[in-house]
Structures are given as C-alpha cells and as structure tokens.
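Every protein chain of the complex appears in place save one, which is left out.
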Amino acid sequence: MMKLTREGIAYRVACELTEGCYVNLGVGIPCLVPAFLPAGREIFIHNENGTLGVGPPAAPGAEDPDLVSANREFITLVPGASVFDHAASFGMIIGGHLTHVVLGAMEVAANGDLANWHVPGQKVPGVGGAMDLAFGVPNVWIAMTHVNNKGEPKILNACTCPLTAPRCVKRIFSDIAVIDVTPGGLALREVVPGLDPAAVQAQTGAPLSVAQDCREMDVPESFNGVRLIA
Amino acid sequence: MMKLTREGIAYRVACELTEGCYVNLGVGIPCLVPAFLPAGREIFIHNENGTLGVGPPAAPGAEDPDLVSANREFITLVPGASVFDHAASFGMIIGGHLTHVVLGAMEVAANGDLANWHVPGQKVPGVGGAMDLAFGVPNVWIAMTHVNNKGEPKILNACTCPLTAPRCVKRIFSDIAVIDVTPGGLALREVVPGLDPAAVQAQTGAPLSVAQDCREMDVPESFNGVRLIA
Amino acid sequence: MIDKTVASCREAVASVCDGATIMMAGFGGTGVPGQLAEALREQGAANLTVIHNGGGDDDNGLGGLMLDGRVRKLIASFPNSPRAWAFRDRYLKGEIELELVPQGSLVERIRAGGVGLGGIYTPTGVGTPLAAGKEIREIDGRQYLFEKPLRADFAFIRAHQGDRLGNLRYRFVMRNFNMIMATAAKTVIAEVDQIVPVGTLSPEEIHTPGIYVDRLVQVERLSGKAKRPPEGSA
Partner (left out) sequence: MIDKTVASCREAVASVCDGATIMMAGFGGTGVPGQLAEALREQGAANLTVIHNGGGDDDNGLGGLMLDGRVRKLIASFPNSPRAWAFRDRYLKGEIELELVPQGSLVERIRAGGVGLGGIYTPTGVGTPLAAGKEIREIDGRQYLFEKPLRADFAFIRAHQGDRLGNLRYRFVMRNFNMIMATAAKTVIAEVDQIVPVGTLSPEEIHTPGIYVDRLVQVERLSGKAKRPPEGSA
C-alpha cells in the first residue's frame, strides 16, 4: 500500500471518532466517514440544515422531502436525533458545541491555517458554512489527498489561497499520512504501509517532525489505492 | 364622576385596544385590562414568560404548574396561543413586534420619559423586563392614577426618578384623563365627566394643550371612583 | 375576526414594489417559498435586493427572478451552486451586486434584525478576505468582526401548516431560515401546505407565532424530488 483510497481516508478518520462525538462532515471524502463508523458506537452527525443525529441515506421510496441534507440528499434520523432552525444550528457551530468537523481542503499551512473555500480565479465566490465551522468547532480535522491533482503538495508553509480560517486545523488525514498540527509545527503521527517518513516529507511543502510514537497506519488492505506518484 | 376606579382606567384602555393587537400588560392596573376586552375581539396577550395568547386565570382545580405568568398566577391559553423560550419572548419585545405595552408609572414626563422601575431610596433595585418593554414596544401606554398617594402630580416636566426609558410613552390613561404625548408636548384628549380641562391641568405637573377634539370620557357610571381631591 | 389567509400567491405578493428588499427562506431545496417567488416573477417588481442563502435554482423561483433580471443585489452565503446558473450569468456580466456573507453570520445578522439588536460581534471571518473593511475588535482575548443586522421589507417563507392567525408549523428541516426570516421583515408572507383551523396547532408545536406573519396562502406541493447535485453544493 502506498496510498489510501478516498474510502481508506474516511475509514481512518472514522477509527478516530470515539463514542459521544458530535461531528459535522464537509462535502467530499468527509461524507464517506459515516459508512465506516462501527455499529453501536454512538456518534451524532450534525448537518447545517438543522439536524443533529443524521442517519444513513433514506431508502428508495422512503424519502421525505422535508428531510434533506445541506447537500440535498435524502437523509434519515437516528433515534435520539433532533431538528432545529438555522439560528440554533449555527449557534451550535459557532458556539463551539460540536466536538469535531471533518473538512476537505485545498491547502493547509504548518500553523493550521486552512484554505478550502475559494480557488483564486473562481468566478463566483461562495463560502456557505465553511468559515463558521472552521472558526467555531474545536477540532477541525482535514480529510484530503496529500497532493493536488497536479501532484503538488497541499500542505504548505503558508497558504496561497484565501483563508477559510487561520490556525484552525488540528489534524490532517491524508491518503499517505496522519499529521498533527502542534504549536511546534507539523508532527507526523502515522505513515501508510509501504512509505517511510522521508517519502511523506517529499510530498509535503512544510517541514514535518516525526512524532516519537510515529507508526505505520493500521488500515485494511482493501483500502489500497496504490499507484506510482510522480 | 370625578375620578375613575382602577377598573375604570383598565376599561378605558381596553376600549382602545382593537382587534389584532399584541399586548403586554404590566403589573397593577394593566393586569385588569383583559377583563374588559369584549368577547370575540381577537387580541393576543403576551407574557414575558414565553406565551402569546394568555387567557383568563386558570379555574380552581385546573391549574397547570407549567402554565404560570411572570406574576406567578396560574394562567390559561386561548386558541391560537403559542409558547416559546425567553430568547424568543424578549426578541418579540425588543424587536418591536408587539403592538402595545400597558404599564404603570411612578412618573411620566412631558417628552414621554418614563420612570417606573426604581424608587430613589429603594434598597434593593430590580428592573425585570420593564426597560425592554419600554424600549422595544412601539406603543407604550401608561395606566395609572393621575397623582400619587400624596396627591402630587405624576405627570411632570421632567422625571425625578431614574428613567426606565427616555421618550417612550405615547399615551397616558389616568383616572381623570386621556393624554397623548406628542412632539409638541402633552395633548389632553379626554376628561372624565365632572371635571374640566383646567381641573386636569391643576393636577398635572407639565403644561397640557387641549386637543381640538378633546371630549368627555365615555365611561359607564359603574366605574365612578368619585372623591374629593385635595 | 383576524384572517391573514389570502386566496392566491398572486394576491399575497401584490404589494411588493420596485426596489424592495426581500428575504427568501429555504435551504438545500427544503422550506423554499418557490411559489411566492414565481408569483413575484409574474407580478413584475424589479430592482430587488434579495437575501437568501444561495443564488436560486435553475430557472424557477429566485432563479427565474435572476433570469428575468429583476434582482439588483444578492446577499448570500452560497451563490455558487451549479444550479444557480441564472445568478452566475447575470453576476459575471456585472448586472447583479453580490454581498457574500458566511452562513452563520447571515443567520445571526437576520436574527439580530428580528430581535432589535444594533449589531453583533462574531468570530467568523477574522483574518480572512471576508473581513475586509469590517471593524475588528478584541474582546476578552479573542478577535471578533462587527456585523450589522439585516432587515427587509418582505420575507417570503414556507411552512407546513398555518392558521388564519398566522401561526406556523414546519416539518423537520423546513425550519431552516424560515423561523428567523419571519422575524426580520416588515411584511411576512408564508406559503403553506395546509391551512388548518385555529387550535389545531397546539401552543407547543407552533414554531412561528402568528404575530410575525402578515399573510399566508395555501399551495399544492410541487412534485419532483431533490436530485443529487454535483459535489460542492450546499
């Protein structure tokens, strides 16, 4: 294994979410996380639309037009779920009540700066709830490929895209590593099987320190997305 | 008739509240107003506790411990009433959504300044929702005796007690007159039968102009609280 | 007898005039007052300022108003959904002004308008391009942006049930922007699935008290299910 699939990244994030977490999930890879949460582990998924306790997608034929996610998918609610209006929903976000948000990113800087809302040159800007989540939630986790589709590092000394929030990211789950953002900089915690820290560093645009307990990532082989990386 | 009873003042206020009003009522005389609202006139009474559509007091034996007014009386709700939390309740007040509040007063000034929350020398201060109501509600009406229990005018050129809110009072219903607060000062609109404008002026600590359409108050004789006034 | 019901969306929106500021509720395709927006399209008012989370969907409702060139300014958080192409086209031609607001700030600004506040300080946006030109204030060691309230001439909202007094109940996530927008406009117009007799809605299940609602109209739910859109929409 030299690289996780998107599902592999989501799986690795899911492993880290412990019982009692209240989590908002951004679009993309983060949306894949719930599928990998073990049955019986009580974790509550928050959605900007005013739901806490989002369950699996609605079964075909059982869709309710008034139970739709921010991403416009038909959802279900788990037992113990609640619904509320947008003031309550964003109060929960900005007030710091969620425990985690898992977001995608275009760029993350060594100091935790996050850029994921606006590509320079994008013609119509849009921010949605991204900034509120990045500012409000105590644990901002990033789930993303380690490099962009040009093979360039997404983890940088400083972001080049407009920031979503400064110094907000706490942990990065990429397809090759798990990296913590610490006051001392980026700390490499886990490396995907088949790579070594130096190989991760080679694909990272900011210096990594190798954590004392840095280990090989424990991910089933089925999430192998191996390919040659230029 | 030279003076209305407390019930007479409440009656006169009730006459003025038209269908569709949303009204908060302060303690004292204002609390007597609902008894004089004609059956079938749809007016919604707001209470700070988070109710809109307060009905008559609960019948003995039918009290609900969770349906209690700010004044700790057991209440009922009318059809179409709603309940909500304090944020919504005071949002309704401060946001200017109620049409009227009827309050008692210690002093009202010619410019509409209101003092009704703190007697100088009172040892423990308390303000409750009085200021929010006086600042937030578009029509602040005062229901009070024209003079205090020492026979001194309560309507003054300037308040001597600490203000509840400046320039908030729109109309005064006293036991001898109805007076509007206008940009040009106090305008006498109605005088209780048996008194003339000069007699009202004599009990008022600020100049009154007699409105062009000033008339004798139309109040049933049963509200006669006549007595000699020093 | 108070009766805030009107017979048609056309009647409900008749008083909207050129240059009006209109809040339009709804989020993710739910709780969207689309039939009021369509009626407004027929009614003709132009030069509108619209406050809405997104930029409208396709060529109907708010999207249709965009298409028809009736919107002068949009205040929104997520106007770049692929389905907001009518807005995009006008925007890129410079025909619509955009005020981009983080979604939480949009919510709090509308709520502030509704509850009579003069403004709020939110942490969201400090140190980002969206803080440009805004006052920053440090309060107890954290930096906040000053945001002013939003109010409107009209709010178009959508609920599940309503009564002649204007009391409204929403189903599930219909509440979204509807509850706050109902508090922040001079004239609030609701489209509802069902008008029910007074007393049908219990005091505890009324989400928007009638005090906030000026007119309501019963409409058929348009059929058609939410589609799975391209990634990135919200």
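The letters A, B and C name the chains in turn, as written, and every chain counts its residues from 1.
Rule of thumb we're sticking to: contacts are C-beta pairs under 8 Å (C-beta built on N, C-alpha and C of every residue); 3 or more make two chains touch, one makes a residue touch a chain.
This is a predicted model, so every value here is computed, not measured.
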Practice problem: For the chain that is not shown, enumerate the shown chains it touches in the whole assembly. | Solution: A, B, C
Quiz item: With respect to the chain omitted from the figure, which of B:Ala35, B:Ala87 or B:Ala198 is a touching residue?
Solution: B:Ala87
Quiz item: Looking at the whole complex, which of C:Phe78, C:Tyr144, C:Phe177 or C:Tyr212 touches the chain that is not displayed?
Solution: C:Tyr144
Quiz prompt | Residue among A:Pro56, A:Gly95 or A:Gly151 that touches the chain left out of view | solution = A:Gly95
Quiz item: Which residue among A:Gly53, A:Gly112, A:Gly128 or A:Pro162 touches the omitted chain?
Solution: A:Gly53
Quiz item: Which residues does subunit A use to touch the chain missing from this display?
Solution: 19-20, 22, 40, 42, 44, 51-53, 77, 79-84, 87, 90-92, 94-98, 136
Self-check item: Touching residues (missing chain, whole complex) on subunit C
Solution: 108, 112, 115-123, 137, 139-140, 142, 144, 148, 171-172, 203-205
Quiz item: Touching the missing chain, which residues of subunit B?
Solution: 27-28, 48-51, 63-74, 83-87, 89-90, 93-94, 118, 122-132, 135-136, 162-166
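Quick note on the criterion: only the chains that are shown with their structure count from here on.
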Quiz item: Where the centre of all protein Cα atoms falls, which chain's Cα centre is nearest to that point?
Solution: C
Exercise. Return the distance between the CA-based centres of subunit B and subunit C, expressed in whole Å.
Key: 36
Quiz item: Where the centres are mean C-alpha positions, what is the separation of subunit A from subunit C, in Å?
Solution: 30
Quiz item: What parts of subunit C, by residue number, touch at least two of the other chains?
Solution: 111
Quiz item: For subunit B, what residues touch not just one other chain but two or more?
Solution: none
